[in-house]
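Only a single protein chain was left out; the remaining protein chains are all shown in position.
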Amino acid sequence: MKESILQTESLELFRNDIPIYSNISFNLIQGQHLVLSGSNGSGKTSLIRTLCCLTDQSSGCIKWNKSNVDSIDNDYLNRIAYLGHKNGLMDELTLMENIEVTLGKNIDRIELTNLLENFNLFTHKDTLYSHLSNGQKRKTALIRVILSTKQLWILDEPFTNLDVDSIAFIGIIINTHLNKGGMLISASHTPENRIDCDLEINLDGMLHVV
Amino acid sequence: MNLKSIYKYGSPPHYFKLSLQLEYWLLGSGTILILIGMIGGLFIAPPDYQMGDAFRIIYFHVPSAYLSMSAYACMAVASAIGLVWRSNVAFSVAKTIAPVGAAFTFLALVTGMLWGKPMWGTAWVWDARLTSELILLLIYLAYILLHQSIEDRSKADRSSSLLALVGIINLPIIHYSVVWWNTLHQGSTISKLDSPSIASEMLWPLIFMIFGYTIFFAGVICRGSAGEVLIREKRSQWVRAFIEDIKS
Partner (left out) sequence: MLFRDIIRRDLKISIRRSTDVLTGLIFFLLIALIFPLAAGTERDLLLKMVGPVMLISALLASMMSIQNIFKPDYMNGSLEQMMITTNSFSALIAVKIMMFWMIFSMPLILIASFIASTYYVTGFSIFTVVLTLLLSTLSLVNLSAFAASLTLAIRYPGALISLIVIPLSLPIIIFGSKAIEYSILSMDNSGPLYFLTGMMFFTCSLGPLVTASAIKISID
């Protein structure tokens, strides 16, 4: 089976003539982990949103399996699971309802129970999402990504509000995912929380000032 | 005809140069045509059988009304081109047309009311044409306000272009709804606007005014859109060269 590959060529974004990021080129293949590092405001979130096709870049292209992501028959968006700053879950539903509604009915229940226990969320599975703490909300969002069975995970600052045990556990999950042929792109501004990566792009100082 | 010579004006630097070159020619010839039309309409054309000299406001009302609607059509076409081809030139033209079109709509309303006073006795009458013009003014205002409220320029361009397109599709529907609504109330409004049997001595100044207004309108758009193109293309080479030229 052909290996999946994500390529970008000279991605650049300007907003109201302010450069956000420029000259981003990389190749990411199965089993690899790309880290985007840089201080606040260096353009990490915008780059991640571009990689999810939420924000359009000003120039440059993204290719999945050698064909442009914009072309009609490209199934890039079916292969990604995205976790942004906002968790993407609804306040009015309980934790379990949130997961069921975003992932559908046929999720791996054993895996789900395992994750809930490791994240100390099992007892909270019927609490309203709005009553959870920020860390618990973030963990729920991570569960959504982990159970989504997508090949490429794109995570924007996944470890915000998490305690040390959870971070360690996620590290294990990520390694399992990468070993099974998954891919990961993560953005982080704190080096000590990072997991070993194969590629790193530091966005500080990469701006092409005009 | 070589199509390529037209296509190149879609690119910002060529459009910029062309519009600045054309501007004074358009404004000048437009003014001359308007002056000829005004002299013809205000002095040479004979007074109307029914309305006396009051009908002369037709020479200002009709071109304004006609232009307000065709300006919206131009804005919609420019918006469509901008959305489909992501063209900064098209977005600049659309954004510039909006306030100018709104001004012409306002003029059409004011001249319509000035005409209404001697003809019907009251300034405002729920005439189909006037009501449609008022609604058109509101639609222009919606475009202008939407563009102004969104901070990111590219988002603002695209959102208001979408609004302009939805507006142009709805505009005929709105116009004919108002006409239908109006025929229920005032079946027998005699409007000089609608009658095709206008004497030729009165007609030729009107033609001059319409052409003059249109050419003048094109001239006004030239400089505005050139400025907008400059703003949107700030980062490119030709703008920097242009600024260097100006400084030296």
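Letters A and B name the chains as they come in the text, with residue numbers starting at 1 for each one.
We adopt the following convention: contacts are C-beta pairs under 8 Å (C-beta built on N, C-alpha and C of every residue); 3 or more make two chains touch, one makes a residue touch a chain.
Bear in mind the structure is a predicted one, so any value in this text is a computation, not a measurement.
Considering A:Y82, A:F119 or A:W153, the position touching the chain not shown turns out to be A:Y82 (whole complex). Of the candidate positions B:L33, B:A90, B:A108 or B:V178, contact with the hidden chain is made by B:V178.
Contacts to the hidden chain, counted on subunit A, fall at residues 52-56, 77-78, 80, 82, 84-93, 97, 100-102, 104-105. Mapped onto subunit B, the footprint of the missing chain covers residues 135, 138-139, 141-142, 145-146, 149-150, 152, 154-155, 158-159, 162-163, 165-167, 169-170, 173-174, 177-178, 180-181, 184.
Note that only the chains that are shown with their structure count from here on.
For subunit B in complex with subunit A, the residues that touch the partner chain are 151-154, 234-235.
Per the touch definition, subunit A reaches subunit B in the complex via residues 14-17, 210.
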